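Below is one structure. I have some questions about it.
Removed: one protein chain of the complex. Kept in place: all other protein chains.
So that you can tell them apart, the chains are marked A, B and C in the order they are listed, and the count of residues begins at 1 in each.
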Amino acid sequence: MSKWWEGSKGGGAAMTAYILRRLGASVVMLVLVSILIFVVLRLLPGDPTVTKVGAAQGIDPKALLQLRTELGLEDPIPVQYWDWVTGLLSGDLGRSYFSQFDVGSLIGAQLGPTLELSLAGVLLAVLLAVVLSVLPTVLRSKWLGRIVGGYTTLGMAAPPFVFGIVLIAIFSAQLGILPAENHVPLTEDPLANLRVLIMPALTLGICLSAPLIRYLRASLAEVENSQHVRTAVGKGIPRRAVILRHVLPNALLPALTSLGITVGAVLSGAVVVEYVFRWPGLGSLIVDSVYKRDYAVIQSTVLLLAAVFVLVNLVVDLLYGVLDPRLRVRGSRKEAAA
Amino acid sequence: NGGGGEPDVQATADSGSGPVREGGVLVFGQTDGVTQLDPNKISSAAATQLQTLLWNGLSKWGPDNLAKPDLAESWQSSPDFKQWTFRLRQGVKYHNGKAFTAAEAKKNFDTVLQPNSTAQVKAKISMVSAVTAKDDTTLVIDLKTPNPELPIDVIDVKMSDIDDIANVNRNANGTGPYKLKSFVPDQTVELVRNDTYFGKRAPLDGITITRYADSTAAQTALRSGQLHVLANVTPDVVKGLAADGRQLLTAAEPAAYTVWELDTSSPPFDNPKARLALSHAANRQAMMDAGYAGYGVPTPANVVVNPKNKHFDQALPAHEFNLDRAKQLFAEAGVPEGSTLTFWAKAGSNTEWLTIGQILQEDLRKIGITLDIQSNENSTWSAKFYPKGKKFPGMLAANYLSFTPLPDSYALAWFEGKQGTCECNWVPPKEYDDAVAAIEASGEGPQRDAAFRTAQQVLNRENPIIVVGSTAFLSVAQGNLRGAWVQAEGTLHLEEAGFAA
Amino acid sequence: MSAEPGAAAPPGEPSEQAGPGLLRRFLSRPPAVAALVVLGLFVLLALVQPFLLASPTAINARNKFADPSLAHPFGTDELGRDLLSRVAQAGQLSLGFAAGATLIAMVVGVSWGLLAAARSGWLDEVLMRIAEAALAIPTILFALVFVAAFGSDLVAMTVVAGLLMSPLTARIARSAVLAELKSEYVHGLDAVGVPRTRILFGEVLPNALPALLAQASLNVATSLMLEATLSFVGLGIQPPDASWGTLLKAGYDRLYESLWYPLMPALLIIAAIAALNTIGDQLQRVLHRSTS
């Protein structure tokens, strides 16, 4: 009489089994993603060789055929896929059709800045979200609540490029206190790196924080009315501590899922931010490669990002299990009834 | 307020002369990225900027649209223009230290001429039958058919170390005044001065060519002074941008054209009347005003010759903007009210195509014809036209063509019928083919002029494409830029540029 | 107690209940009314658009980027067209697009998430991995493929945007539903022997409504943004039609020529999203008050 909505059997080694199963599922999923990307790319109209040669000038079909053969595009699709995957497994990510640089080094060069930007953006978003959603509750300020509401609306309504340019116009063009571009590697000059990071990270952070705040405020309101919060208040814990220690952790849990999913959105948002701030990141690498149909670059880069996404979500799921004890101990009454 | 009519800011073809200070790094911005550095595989306008900085050809452009000595100190031809001998400079070295010799030049020519080469310049020198290195400094080029303009046509054969071409994206392998410091595809190309350059020492310490995918961000950078030159600015924003002491640079006599290509082999545009109708439906003046902020020259004669060019046939009848006429002609050609035509445009770049497309759309609407505008990103746009010979019924494809404003160049690029850039499937009358042959074979003189006039008349009558106007790239530079100049087809020459002292 | 049953709930006092009372209580909230008024104004704007002074497509190349005036209250665009009528026309399109896309996303996404939550085990696993796979691939890639496949016509784009938002909606729906399924009351319903579909649709789904409403209003914002992003690369709504997104992008590109151009669509987008969010919030609150 399994509880029909529950997973399979729990037990002592359930956690390890669960992790293993999730890992297995993730691998399967990555294979799916790789096939999906591969197919999706080949469904796109347009052809890397035509783009490379530039159709505006007329194309010699023989030359094009030669080029296609060189790039392996004349092979049957399954063969191409096989070549790519075997290459991947042996650590060869392929070679850009255009610059001839190998994809590994292209990614290597742009992964750092992307990580910087996304991490900073996500951190900032989380910080903004937590502070802005908690503050009105802690201070019981209706006004602050309204301001945060306005901020959320603005954050959801205005596309990132608008924020980007407004920031640049104020801090860079008008006040001249922050550089709008020219990414400096962290290893070279951390301080300068931080200075250029501020505005793009802020732009990304604002855009990402808005939906997070919405989730958080909704679940905060829900948790605030719960019995156990009343217990905490009844213990004489100061309001601030009640919110931080009792309301927030419970409210953060559902928001965590949405944060995991946000990782995907980070990239979409990051592309535009990267464009506006000329940030040498993977987002623009992907979009540029899509425009050129540089399959070699896109497929490996997207797969890499998909792997990151899968990993992050795996971690989020596991974290969820750790943070929510009701899930951690498989075998609670409702879980075990499998 | 408003705009249109006369341009608001006067444009120049060269940034002021005057004392230049040594040093400084010039930041050059453009909306498209450089994807690779093999000079003989350059296909996008974004990379042509580098051609004069990293590499040299046997000859190079002068501001007068003539070939000037570059790696070749001099050249001469046989009287029948079928054999050319180039005398090369001595002691020139590639950036990697290897000596440049006639044998090296031959390697480059051979690479371009290989059957499966995709070099764009290949079309220009397709009449070459053999390239021979007589000795280290003598290069002989034999032709199948006469070419009086070979020194011009070889300009774009840029010399690079073919033996090390695999590493071209790491070292560029050129001989030019600047050498490569770093290259991130689609992002930046950093150049530093080549201290062992054979020619005039470059004033700048370096040039950074960088990409602004977001045009507003680019404008901001230019306004804040972070950027020194912004190439290919959207005409709309030129007025505001070229203020505050900044200068607007563009070709003196633009030899680039905004055109709509038509499929002349399928209905309705297989009917010359339909093509003429379209030409009459195009409000060229409004299009130049709105789309090009007045910097374009309308071409009502519908030929790819700038009306200001001395070779332009002033007697050609103009296809004036006349919707009634257009409506009538369309009706006669089987395009009644209620028909739909397609406008194939590019997304993301060349936004002015869309602007002029909308003007046409609105005008056609007035005569009951729907123009369905379809924007496509670059690859889809290109793929549409490959392979050649496809049918495009009822479609107008916006495109941009640039030539050297010389008769044979016009002819070569367009009207040969067999090979060229036209997606129009046009089969020219014999009269036209003869004229083209005459232009190619003869040097300057009355014979060539007459043939050129004939060719223009055929185009004006047959309208294989619609030429909306003669337009040019607009670039905006900071006021202190010196020594840069714009070539007729749009390339900005920075090899001698520097900052005002 | 049974002696005086009326004491705890006087007869004249209607107890709070869903249904028509919900609407009444919704309408008694000033922010909700304000939001409805704003949306009403948009509808009005769309309705009067054909009767405005200027046609949204009438070109006057000599009057580009005009500042607001009596003839052109919002100024003009790069072709000298009247921005007010363009914005009004774009509003119909944008709101229709957002509504359609959100509807599709909610229908597809909620069924998807519900199915996953209800049928635990391998189906859940498969459905969620598919959603994750879809989320792991940059939206822009899908958007390009879809636009290439279906063209950028309005209906196709609405469907595409709806489909693109559905994996996320599915995940949210799944976790909201799962959270409910874990509550003690479901245990109670199970003990009563209520069929699973009935538990899901009759009991759990209505309880997950606040979370889903929040997601719906997010979807509205996302779809407007998606359309704006597509037009960022030039693939949005094609001329002569325009959406707020395409206008915003067109205006943004000419920011330094005319501040009004991007400002107006931006303000309207913000107002619309604010109004829709407010409606979502207020609806949530009304539901919440009566039932939490």
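Methods note: a residue touches a chain if its C-beta (ideal position, glycine included) is under 8 Å from a C-beta of that chain, and two chains touch if they have at least 3 such contacts.
One rule holds for everything that comes next: contacts and distances are computed from a predicted model.
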item	value
Undepicted complex member, UniProt protein name, chosen from "Pyruvate dehydrogenase", "Ion-translocating oxidoreductase complex subunit C", "Cobalamin-dependent protein" or "ABC transporter ATP-binding protein"	"ABC transporter ATP-binding protein"
Neighbouring displayed chains - absent chain, whole complex	A, C
Listed residues C:Asp190, C:Glu227, C:Glu257 or C:Asp281, member touching the removed chain	C:Asp190
Chain A residues touching the omitted chain (full complex)	1-2, 4, 12, 225-239, 245-246, 249-250, 253, 323-326, 329, 331-333, 336-338
On chain C, residues whose C-beta touches the chain left out of the figure	1-2, 4-11, 13-17, 28, 183-185, 187-196, 198, 203, 206-207, 287, 289-292
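In the analysis below, only the chains that are shown with their structure count from here on.
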item	value
B-C against A-B, pair bridged by the larger set of C-beta contacts	A-B
Chain ID, smallest distance between chain and overall C-alpha centroids	A
Interchain centroid distance [CA atoms averaged], chain A/chain C, Å	22
Intercentroid distance (Cα basis), chain C paired with chain B, Å	46
Inter-centroid spacing, chain B versus chain A (mean Cα positions, whole Å)	41
For chain A, residues contacting two or more additional chains	44-46, 161, 165, 272
Touching two or more other chains - residue numbers and ranges from chain C	144, 148, 233, 252, 255
Residue numbers on chain B that touch chain A, as the complex places them	33, 35-37, 41, 43-44, 115-118, 120, 123, 166, 169, 183-188, 210-214, 216-217, 220-221, 223-224, 226, 348, 377-388, 399-401, 419-422
List of chain B residues in touch with chain C within their complex	1-5, 215-216, 219, 223, 234, 236-237, 239-241, 286-287, 289-290, 346-348, 351, 354-355, 357-359, 361-362, 365, 372-377, 380
Sites on chain C touched by chain A in the complex	117-121, 124-125, 129-130, 132-133, 135-142, 144-145, 148-149, 168, 171-172, 175-176, 178-179, 181-182, 187, 190, 196, 210-211, 214, 217-218, 221, 224-225, 228-229, 232-233, 245, 248, 252, 255, 262, 266, 269-270, 272-274, 277, 281, 284, 288, 292
